[in-house]
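Let me begin by handing over the structure; questions about it come next.
Missing here: one protein chain of the complex. Every other protein chain is in place.
Entry: chain A
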Amino acid sequence: MGEFKVHRVRFFDYMPSGIRALAFNQDTERMAVARMDGSVEVFHCSDRFFQEKIIPGREQCGIEGLSWVGERLFSAGLNGGITEYDLTNQKVKYTIDAYGGPIWTITGNQQGTHLAVGCEDGTVKLFEVNEDQIQFERNLDRQKSRIISLSWHPSGSKIAAGMMDMIQVFNVETGHSIHRMLADRGAGTSRSKECVVWSVVYLSDGTIITGDSVGMVKLWDDQTGTLIKSHNVTKCDVLALSVSQNEDSLVAGTSEGIVVQFQFVSMVLEKDDKEWVRTRTFRNHTHDIRAVAEITTAVVSGGMDAQLVVRPLLDKIEVRSAASALRKIHFPHRRLVSCARKSGLMLFQYPGHLELWRLGESEGKGTPGSSLFVKRNPEKLLQLKVKGEDHIRCSAVSPCGGWIVYSTASTLRLYRLHCDNNNISITKISKLPKVLSSANQLCFSSDSSHLFSASAQSSVHIASLSQSGCKFVGTLKPKSGSHQAIHLLAASEDGKWLASANSDHEVHIYNLQTQKAHCTVPVYSSAVTAMGIHPATNCLFMMHADQQMFEYSIEQKQYTDWSRTVQRKGLHRFWVERDTPCLNVMFNPQNPSHVILHDMYMLCIIDQSLPLPDDKTQFYNQLTLKSLTEEQRKSQSHAFKVCKTFKDRPLHLYVCGLSEEVCFIKRLQIVPC
């Protein structure tokens, strides 16, 4: 098969941000995640938890709560504003100030008519959810201390609010407090510390469940305002609570990094008097859990260690499959690195800045497995800080290495890079065409002569680049279909074709010469996670979140024979069961039958000329092949050549195609303390 030169890069110092809030939408099966840096992500729970949408954060926006109202997503934060998101275009729709100081919590009622926010000034503010906006309605009775947590009674008539040292139950109609329940402070020295009711859940049978800083999960009766039962879960704080849809299971996340499950079960078999009983404990986190959510078949938790953990509840799963495995999501399902193939440059995208590095050079040859002598060390050429408060949404470096472009939610900036020997100079291109004000995805043509910018309504703007500057050429619009934001762009090597994929799983192909839509690939049920156009055959190779792969001939407007064979024979079980999506599709310039793929943990080269493995074949067979002779290898080898040598979890693996070399960018995850 061959040898590859691998650059092992560990200086991409990307640090994912901690998770602050989770919100699960039962109807659409989407999980919204808010991070400490203000970014909001949407995961598709039934599509292998693919990270469908990313709305980049801003400096100091400090989201404290997330809430779905129907299919609309709202957040509130310590800056005192309530934000609604435009999920179609993956940006902030509007932000309004609640005028109550920092907001600690936001929650919508089940009816979808109102939002309640808990403010620093002790008020619970109700907002009416209108067609295209929200409107302040009224305050409930003002309290003396801040409102930390809120929960609507499913009927929408009552609200429970967790505060310092107490829980208040409000009648929404009158706005008056019905009950006041005092939370006990801890014993001993912590007696002097206030008890913070971090989380509250209001059940339809009138039970109020609270989690507090003393480490207790307490059950209260809202009729009498008395404590029914209390469970000591931890020595430190219970930070998050979540109840399942049918109210028979409750999960609590603690600052020790454990998730405790309670279940509402009858103590005597086949009798009806049920009780909340502590049943299971999950330890998947290393740091504080700030948010938990119980979805249909799993417990999702997130916290300061920045990983999203999906822990399946095996009693609710009928068939064990890859979809029901424990899943840990550490890094974005997007490429944060782009490569200038021809000049050996790499652009690293951080939330607030970009870094441009030149790869090192090696000398001599080495045996497989050995490290080569590094003749020239890698060099950081540039660090580009973003203007303004918005974080970077997407970025790209041109294949020639002469252009850098990035976009935030509000601006798009294009730079010309002059790089002769050791002198680096950078010029910002002013007077960009007006349409290039913001982009969801950016891509250069292979000859670096054009810039493609994915914009609203699933359209792509084309701009030509020259020494003199940037000139708008035209806009590519899909013939029909959804207007979801484009998250992937792929241009063909010969400059004739451009493919775009949006979050409704649509892939459109445009003819760049006529600037017209060429065709649309049949929509597949799973999201496209990576795609590339083959330089020789102009076939579009697509990877999906459920690990399926398709090859579509652009010229013939149909799936290739190989692709049909793959679909007919099916993929190997081990391939389908991998738990991270493929993030890049590349091709080997030396051998047109090679497709190079990678996910977070492995690099795979698919040799389309070799037979496909069936379920009886040994899938990970590199070690076996290594021990065989050349002759025996021929009979044993199959199309999937998986290299897991660089698998030291958890790591961040990005592979970029350089002219003849493969480059791994990886780093050990550093957990914030």
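Going forward, a contact is a pair of C-beta atoms (placed from the backbone, for glycine too) under 8 Å apart; a residue touches a chain by one contact, two chains touch by 3 or more; residues count from 1.
Following the convention adopted for this analysis, contacts and distances are computed from a predicted model.
Engineer: I want to check something: the complex is missing a chain, and I'd like its UniProt protein name from "Cytochrome c oxidase assembly factor 8 isoform X9", "Nucleolar protein 11", "Beta-adaptin-like protein" or "Very-long-chain (3R)-3-hydroxyacyl-CoA dehydratase".
Structural biologist: Going by UniProt, the chain not displayed is called "Nucleolar protein 11".
Engineer: Looking beyond the chains shown, say which of A:Gly360, A:Pro535 or A:Pro589 touches the absent one.
Structural biologist: From the options A:Gly360, A:Pro535 or A:Pro589, the contact with the absent chain belongs to A:Gly360.
Engineer: Provide the residue numbers of chain A that touch the chain removed from this figure.
Structural biologist: Against the missing chain, chain A presents residues 1-11, 360, 362, 365-372, 374, 377-378, 605, 622-627, 633, 637, 641, 643, 645, 648.
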